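Removed: one protein chain of the complex. Kept in place: all other protein chains.
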Amino acid sequence: MTTTIATYTGVYGMPEAGSAIDLAWLIPVVPAVSAAVLLLIGKRLGRYAAHVAILAIGFSAVASTIAFTELLALPEEARSVISPVATWLEVGDFEVAWSILIDPLAAVMLLLVTWVGLLIHVYSIGYMEGDERYSRFFAYLNLFAASMLVLVLGDSFLTLFVGWELVGLSSYLLIGFWFEKRAYATAAKKAFVVNRIGDVGFMIAMFLVFSATGSLAFAEVLPMAPEIASGTAVAIGLLLLVAAAGKSAQIPLFVWLPDAMAGPTPVSALIHAATMVTAGVYLVARVSPIYATVPGVGLTVAWIGVATALLAALIACTQNDIKKILAYSTVSQLGYMFIGVGLGAQVAGVFHLLTHGFFKALLFLAAGSVMHAMADETNPWKMGGLRKVMPITFATSLLGWLAIAGLPPFSGFFSKEEILVAALDPPGAQGIWVIGTIVAGLTAFYMSRWFFLIFLGPKRYEQELPGVHPHESPPSMTLPLVLLAVGSAAGGLLNATPASLLRFWDPETSFLSSFLAPSVVPYYGDTPFIPHVPAVAIVTAVAVAGVAAAWALYLREGVDHVALRERLGGFYQLSYQRFYVDELYEATLERGGRGLANAFTTFDRVVVDGAVNGIGRGVAGLATVGRRVQTGYVRSYALAVAAGTVLLAAIFLGGLLNGQG
Amino acid sequence: MTPLLAQTEAASGSAEFWVFIVIGAVALGSALSMVLLRNAVHAALMLVVNFFAIAVLYATLDAQFLAVAQIIVYAGAIVVLFLFVLMLLGVAGDQAFTGRIAGQKTTAVLLGLALFGVLAAGVAAPFLGEGTACNVPVEQRVDAEGPLCEGLAVANADGNVRGVGFLIFTDYVWPFEVTSVLLVVAAIGAIVLGKRREDPGELTDAPASAVPALRDDDDDEAASDEDAAEPAAAGASEDDEEGTR
Amino acid sequence: MTEIPILTLLIVIPAVFAGLIGLMSAESRESIRAVALVGTLVTFGASLAILPGFAVGEPGFQLVESAPWIPAWGVTYLVGVDGVSLLLVLLTTFIMPLVVLAAWDHEAGAKGFFASLLGLQAAMVGVFVALDLILFYVFFEVMLVPMYALIGIWGGANRRYAAVKFFLYTLVGGLLMLVAILYLYFAAGAQSFAYEAILGVELSTTEQTWLFLAFFAAFAIKVPLFPVHTWLPDAHTEAPTVGSVILAAVLLKIGGYGFLRFSLPYFPEASTTLAPPILVLAIVGILYGALVAMMQSDIKKLVAYSSVAHLGFVVLGIFALDVTASAGAVVQMVNHGITTGALFLLIGFMYDRTHSRVIADYSGLMKATPVFGGLFLVTAMSSVALPGLNGFVGEFPILLGTFQTYPWAAIAAVFGVILAALYLLWAYQRMFHGPIEGRAEGMTDLNAREIGVMAPLVILMVAIGLYPQPLYERVTPTVEAIVIGVEEAGVATEEPGDLSVEAAAEEDSQ
Partner (left out) sequence: MTAMAVPLGWYLGLAAALFVIGLVGVLVRRSLIVMFMSIELMLNSVNLTLVAFSRFHGTLDGQVMAFFVMVVAAAEVTVGLAIIVNLFRLKASSDADDVDVLKA
């Protein structure tokens, strides 16, 4: 039985003048302006560049919070507000304007982006200290924040798309920030191009939406969603899935995220954990009315999500790079969010998005702090026993680890359970619940491996190595860690009912569900929790088992890892080599593309140009034939004259004869 | 029967016919032999015979003035000039027929035959001379009032020369004057061309020695023809680049 | 404003200044280039003076000036502008001062060089404003001479081959067009060559098709469309920087302009029936151009092939016979002028310093010359049609509009967007990223003059990207009149698989 809470009203009101919502267009503009300023005169600001950037993002954070409170004050059904700023494109019957849409979904995303962004800006002061392009880093961070805010506040597919591509640009700039190393530059290009492939899906979807509804603005398109022909709706849904897969690194297009670790760690934390990668999830949630009309497509989204989650989790178990492990973990957790939004449990998806934002950013920053202390060492096998040396990082990472492992009462448990519970009812989704549970176990395993190898266990690093002076990071780095740790721990309360932790899912009372209701269309409905207590128990048990397995393997002495690897043999290699996905793409797309390009280039040079020059040579050839007639001998000329005479005589005579005859 | 055949039986009786047949054959024979004889001098002599034959034909055609003119101008002057040049250049030697241009001979002969075919068809055409008095069978040429086709009788009434002279100095006086100018120009031209160049070097690319003693033997200019190109007279190959091109 | 023959002034001023330079002594290089700069600035000023007099919503021709030229044949000196040609004229007069500034240090034969530049400008403006077919044809051919000189005399290594190829290609196209013009002249009763006089003439479909193909030959070569494009890479690699900028910014637009001005209005049925094959050619141009660009080792050739791809989008927009697409096509023509012009200017600055255009010779330019790297990135992003910059506001309406009438064409073309990102970023990465090596060592960053040249272009890129309305307001009425003209006259273009639920107001009654 599916119960829908507050139905999707599709009513979009106007903000009253002067309110924070009305001035909401400043939220993205201020960081954009500050980015421009930093780019132009950043060098002269030196250290103060960071402060300018932090001020800008701080303003956006405060403004977002005020807007959030104002939105809360509004009555529940009037919470979708559009404030137009200026017309942008008006061509023939196609018309799009720059305007801001603030509704519960956008407000929640605003808070995540701005506050996590602020924390990471602060964190970057310490992390990026001494970098020769210090000011440019903060300029790019602000540019990213501005783009993400444009994406979140976009009121139409097109304005969202503008943010979508600008976010791709800023991630290109940030991944390739240390472009001196060719590998990092290639990673940046790879990210941009793979995003671009997703964007093509987005554009075609926009064409379909426009030709079906005559407009691209959400306010007009979403209420008309049920009227769109189902064939078109399916196409739009799938194409948007391609777009989301490109941006949120799902199965076919996830290859760029692990390479994106080439960027500085704060970038990985902000962009590749908390904000940008969640854009795909936000998009699917935002367009839920369209997905509601074709649940089948939602199921495909969910299956893509769970498949990605499983694949990424398997790969993460054997990686020997603390950032790569986190990267694959992000891909995996994004898979979870896709399950949520795919199965119509958008609230669960967004909830996991928020909690993931907290604990994944925390883990990345912790990894950054560890690398900062260990001269950018990323191999966990060269660390260990950092518990005593870096207490704050250890404590905060502990909370982060518990949250992501999905152990109660931390935030990860609540959000992951909600998603898995949502997978119980919809037809054909039970399989997803099973795989989801396995992935939960795997997640617990590799995250515990990550945590144990770095912080617990024997010291596996030499003291005297140059630059290796494990010590606690400066307060500017540890303060964000602590705040994020609080978020990871308490995040669960966002959607937990105050009544009792066990009955923690009561749609009416839990804060997030009721708050997000007006802007999403949950088509499979949120089933009450009670009948699923056993399911939740199983998942938690599997998670605990994962932790235990990691403990057994990595903390107990005398475990011969080398022998273990032989026994695992093929599986180990398969997972370690990332299922050879990169090599597959390399062989097919790159080599194929390059081959085709070469073929066309030679075709162009040989055939097309050949034809042109051929004509030239042809005419020249004709000339030489003509030349040969001039033999130079007077008698051959005489012969020609004679032949002419005979011809003329014949013609003349013929004329006379049949004239007379 | 075509008019042509009709005319032959009718005319066979008269003396003119026999003259025509004999002289015609002589003319053709001499023409053919002129073309075929290897030795240029023999050819020239054959030409003379041809001219005489034609002169006789003029006479039979009541063109006595022309007949005489023919003998004086053509046979007398032009052929003699030919012989003179032949002797001067000493090229009377029999020349090989094989020209350098492939297929020239056969095409030439074919073309000749084709042309003859066309002309003959034209000449034999029935309409030629239709309706004029002379083109009828002999017996119809004389009717009641007297001979219709009186040929040149009237024109030559007081002699062919007087008739021709009268005509020249009345209707054709302008062409007459122009041709006289032409003759003068031709003469001057021949003299200029014939004159010896001051510096034969830059003109001739044949070695001075190869040029026969054309020059006046009194001036001994040193024909310092430095670029002693190989003698051009030798059968140069088809596409050889001539001397100082 | 119409008393002052402003359009004629736009043609005459550059010509007069060219003559002036012609009279000056060859040594005084400084004064020559100063006169050239003044000439181009005065023309630009005059062209801005058109704007107030130009009624925005008006689709027809404005500021029309006419004077008898060869009355015997009915040839009149007739000039006028409408929404489309206004933009292109402004683009020409806007680019020229920047071009002269960019060629500031040009030594060899400065007198001839700057004189040809100004002569070229006069001819280019002439082409866009001419409303008499013969006048148009004259300017169309006259324009070749200075361009031929620019490439042929001041060009690169085998400039002669490139110059001759460019000249012959366009000439052949032009001649075919001339035949068609004459046929039209006689079909319209041999009174006059004026644009309107010939507009209403009745033509059978076969006549239309043949005439359309003749005009198509001339304009397809100019665009350049796929099979006849090979002159462009040669012309660009051999042309001096300035020649390339003008070639890319203005000369390539004459093809697109010609389609909109002559092909569509004169031969509606032929345009409608022949649209699908031309769309296929455009798509091939887009994908083929991009793929071939990827493999180029010479950055200028890469940008030349990218022009083939970009203008493939323009032709796609024009022959989609949809108002949004065609308006987008016109704006994209202007954008391409700005963006590719800027790219060539940057390559020119680089070439002035290191005399090499081979991508592999450079590495780490972003570190060695940050300003140059930054500007190149912004221009590259505009070329790759990143939203927020001018490339996008041109390309998106084209694709959107094309999707309404020929969905298959739009879907096929949209993949060009990926290839565009691929080849440009790959080149950018090889030249700008990585450690400083090869010719990047010791390369000085852009000086004030060069930044001064680039500044207006970059500002324009961002301004058009954020607020393109001033352009669209003027273009849409004219383009709408043309497209609706084609639809009404042509066989009703049936809606291929119309997806719209409520009629997407295709034939909104204007």
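The first chain written gets the first letter, and so on, giving A, B and C; residue counts start at 1 in each chain.
Keep in mind that, in the parts below, contacts are C-beta pairs under 8 Å (C-beta built on N, C-alpha and C of every residue); 3 or more make two chains touch, one makes a residue touch a chain.
Nothing here was measured: the structure is a model prediction, and the numbers come from that model.
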item: Touch partners, limited to displayed chains, of the chain removed from view; value: A, B
item: Omitted-chain contact residue, chosen from A:P84, A:G428, A:G614 or A:G632; value: A:G632
item: Footprint left on subunit B by the chain that the document does not show; value: 3-4, 7-8, 11, 14-17, 20, 24, 27-28, 31-32, 34-35, 40, 43-44, 47, 50-51, 54, 57-58, 60-63, 65-66, 69-70, 73-74, 77-79, 81-82, 85-86, 88-89, 91, 95-97, 99-101, 104-105, 107-109, 111-113, 115-116, 119-120, 123-124, 128-129, 132, 134-135, 138, 141, 147, 149-156, 160, 163-164, 167-168, 171-172, 175-176, 179, 182-183, 185-187, 189-190, 193-194, 200, 203-206, 210-212, 214, 231-233, 236, 239, 242, 245
item: Sites on subunit A contacted by the missing partner chain, in the whole complex; value: 627-635, 638-639, 642
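Everything that follows uses one rule, which is that only the chains that are shown with their structure count from here on.
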item: Category of the chain touch graph - line, ring, star, complete, other; value: line
item: Most central chain, Cα average position; value: C
item: Of A-C and A-B, whichever chain pair has more C-beta contact pairs; value: A-C
item: Gap in Å, rounded to a whole number, between the CA centres of subunit C and subunit A; value: 37
item: Distance between the centres, which are taken as Cα means, of subunit B and subunit A, whole angstrom; value: 103
item: Interfacial residue positions of subunit B with respect to subunit A in the complex; value: 99-101, 104, 107-108, 111-112, 114-115, 118-119, 121-122, 125, 127
item: Residue numbers on subunit C that touch subunit A, as the complex places them; value: 165, 169, 227, 229-231, 288, 291-292, 294-296, 322-324, 327-328, 364, 366-367, 374, 381, 386-388, 392-393, 396-397, 399-401, 403-404, 407, 410-411, 414-415, 417-418, 421-422, 425-426, 429, 432-435, 466-469, 472-473, 476, 480, 498-502, 504-505, 508
item: Residues of subunit A that touch subunit B when the two form their complex; value: 631, 633, 635-636, 639, 642-643, 645-646, 649-650, 653, 656-657, 660
